[in-house]
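Let's turn to chain A:
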Amino acid sequence: MSEFAFWMVAALTIISAGLVVFSGQLIYSAVALLFTLLGVAGLYVFLWADFMAGVQVMVYIGGILVLIVFGIMLTHKIVSVKISQTNVQRRIGGFAAGLFLVILISAMGSASWFMEVTPEPVETVRTIGILLMTKYLLPFEAASLLLLGALIGAAMLSRKEN
Partner candidate 1 sequence: MTVDALYHWLNETFPFLSGNEILIVLAILIPSVALFMVIAVNALVLVYAERKVSAFMQDRVGPMGQGVGLHAGKWGLLQTVADALKLISKEDIIPRLADRKLFIMAPFVIFVGAFIAVIALPFGETIIIADMNIGIFYILAVSSFGVIGLILAGWSSNNKWSLYGGMRSAAQIISYEIPAGLSLITVIMLTETLSMQGIIQYQSGGLFSWIVFSSPFSFIAFIVYFIAAIAETNRTPFDIPEAESELVGGFHTEYSGMRWSFFFLSEYANMLVVCGVAVTGFLGGWQSPIPGYFNTAGWSIFWFISKILFLVFVMMWVRWTFPRLRVDQLMDICWKYLLPIALFNIFGVGIWTLIFG
Partner candidate 2 sequence: MGVLEHKFQDNIVVEKLDKLLGWARSTSPWYFQFGLACCAIEMMATAASRHDLERIGMMPRSSPRQADIMIVAGTVTMKMALRVKKLYEQMADPKYVIAMGSCATSGGPYWQHGYHVLKGVDLVVPVDVYVPGCPPRPEALIEGLLKLQEKIQKGRPLTKIDS
Partner candidate 3 sequence: MTDDRDKLISEVVEKALQGDMDAINNIEDRVIRSKAKAALHKAKKAAKAVESSASDANEDKTETSPKAEQTIHQKMAILIEEKESGSVISQEGEEEACIYIKPESWESLAPILRNDDAMDFDSLQCITGMDMGEGILESRYNFHSMKLRHAIEIRIAVPMEKPDIYSIEQIWRIGDWFEREVYDMYGIIFTGHRNLKRMLLPDDWEGWPLRKDYETPQSYHGIAVPKVKEEWE
Partner candidate 4 sequence: MKQYFLNIWETIISLSTGFGITWVHMLNIKKGNVTLQYPEEKWPRPERNIGFNHDDYNVIRSRLTVDMDDCIGCLKCMRACPVDCISIETVKAETRGEDIKDIGHVGITSSGSKKAMVVTRFDIDMTECCYCNLCTYPCPEDCIFMTGGPNADRHPIDYEFSEYDRTDLIYRFAKKGSKEKMEAQMFPKKEKAEA
């Protein structure tokens, strides 16, 4: 059952990711991105990362996606939303991406992965919290600085008058 669910989620992720890239209208891309992000959250669950799944939904869907949709609405009239993207670089892009994919997969296949068998964790949040407060304290504080920088930078940028 869960095997089946896993493949469903994986398929959802990949198909909608394809839509994100290939859809003609930007707003449809954004909607497809919603499902991709959901799918990734689902994959996190399969990886026992429930907290990460929550974060994924909260930040990506509730935050970044909303921001992207706003961005689309701010910069687009319907006319330009409907116009599909240019195909000039499609061939080169497709080639590069395909090449990359092949390389990645062959690398994946050639390596032999060591897999530890671990029991399902009880509460990931607690561990994450402790790790954040101890081992990763510095990146944690740095993150706040990063956020501060992003906030000030973005606010300044969008305040700049033409």
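In the analysis below, contacts are C-beta pairs under 8 Å (C-beta built on N, C-alpha and C of every residue); 3 or more make two chains touch, one makes a residue touch a chain; residues count from 1.
A word on the picks: all candidates are chains of the complex that A comes from, given by their letters.
Note that the structure is a prediction, hence the values are computed from the model and not measured.
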| item | value |
| --- | --- |
| Pick from 1, 2, 3 or 4, the complex member that touches chain A | 1 |
| Residue numbers on chain A that touch candidate 1, as the complex places them | 1, 27-28, 31, 34, 50-51, 54-55, 57-58, 61-63, 65-66, 69-70, 73, 122-125 |
